[in-house]
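Omission of a single protein chain aside, the complex is shown with its protein chains in their original locations.
And now, chain A:
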Amino acid sequence: MGTTAVVERPATRGSAPARRRRIAGLGILVALLVIAAVLSLAVGARALTPAEVWHGLFAGPESDRRLTEIRLIVETVRVPRTVLGIVAGIALGVGGALIQGFTRNPIADTGLLGVNTGASFAVVSVIAVFGFSDPFQYVWFAFLGAAVAGVVVFGLASIGRGAGNPLTLALAGQGITVFLMAMTTAVALSNQASLNALRFWNAGSLAGVGFDVIWPVTAFIGAGLVLALATLPSLNLLNLGDDVARGLGVNIALSRTVGITAITLLAGAATAACGPIAFLGLMVAHVARYLTGPDYRWLVPYAGLLGAVVLLLCDIVGRLVVRPGELDAGVLVALLGAPFFAVLVWRGKFRSA
């Protein structure tokens, strides 16, 4: 291979203390996720105490007007938002870790692959053509657009010798992004409804999506996760190089196909539901690798949990910083992720082939 730029740490698989430490780490991440979820339920334009959140979640119908109002806020606004944050965060985190594994490319990120703009373009186009107004109607087209763009960029970047070069994928993604962005703008400029839908959808937000969208999206993400877990053992072997993996009995083509399907399902569904959220997968995959080492069977679950925690926290911070307005989670993730990426570049974590 010779083009892998991930700095591999020696695998410490098998030693019992390391194993115990990793399980403890998973426990800590789950605890963090629970804390983030509770915060996400409590924080907002109307701050709630934990007792009120508890009440809103579990108490029966009330005659008290104040408590009914709390129930309403928790049920219709905070719960969907939190569930979507967890689901999309896990999807983007796992997607990011997988894509870095399958491309052996530390710069790979589902958001940099043109998946976002593919979805934007599809959304804007169907609104302009069919006049859709309900997210439930256009979410499917967003999914389709994301999948097509992702496959095209991925395909372009994996042709021939440049496949392992980190730059190729980043540039292919950037190029397709600029292209689709201009096309999107062209459509949006000629159609007021598209323009309005685009600017809200485009920021990457967890707000305003109901369970009618969240459940189907979760189903896709669930399917993606199952496929992802199935590829993990062969992914470890693939990272030893194609020849070694083949020698050890891995069906490379099958494993790659399954992997790309999983990535597309995860990133496409998450993007369809929340809009474009770039850098999240990239960021958490690196942190996960730092915490667990290169074993993907540990790395991927860590990345998924971290993704959910970071996305929820960004969403919460976004509700607080520009009150009474809100800063969308996608914008905050980018503001956090881009400097992170720059630091990785600066420290020489990526090298050209």
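Following the convention adopted for this analysis, a contact is a pair of C-beta atoms (placed from the backbone, for glycine too) under 8 Å apart; a residue touches a chain by one contact, two chains touch by 3 or more; residues count from 1.
Rule of thumb we're sticking to: contacts and distances are computed from a predicted model.
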Absent chain [UniProt protein name; select from "Extracellular solute-binding protein", "Gluconate 2-dehydrogenase subunit 3-like protein", "Iron ABC transporter" or "Gas vesicle structural protein"]: "Iron ABC transporter"
Candidate in contact with the missing chain, chosen from A:A18, A:I252 or A:V331: A:V331
Contact with the hidden chain (one of A:I99, A:V126, A:A172 or A:A285): A:A172
Among A:T49, A:T68 or A:S190, the residue in touch with the chain that has been omitted: A:S190
Residues of chain A in contact with the chain not shown: 107, 112, 156-157, 159-163, 167-168, 170-172, 174-176, 178-183, 185-186, 188-190, 192, 195-196, 199-200, 202-204, 278-279, 325, 327-328, 330-331, 334-335, 337-339, 341-342, 345-346, 350-352
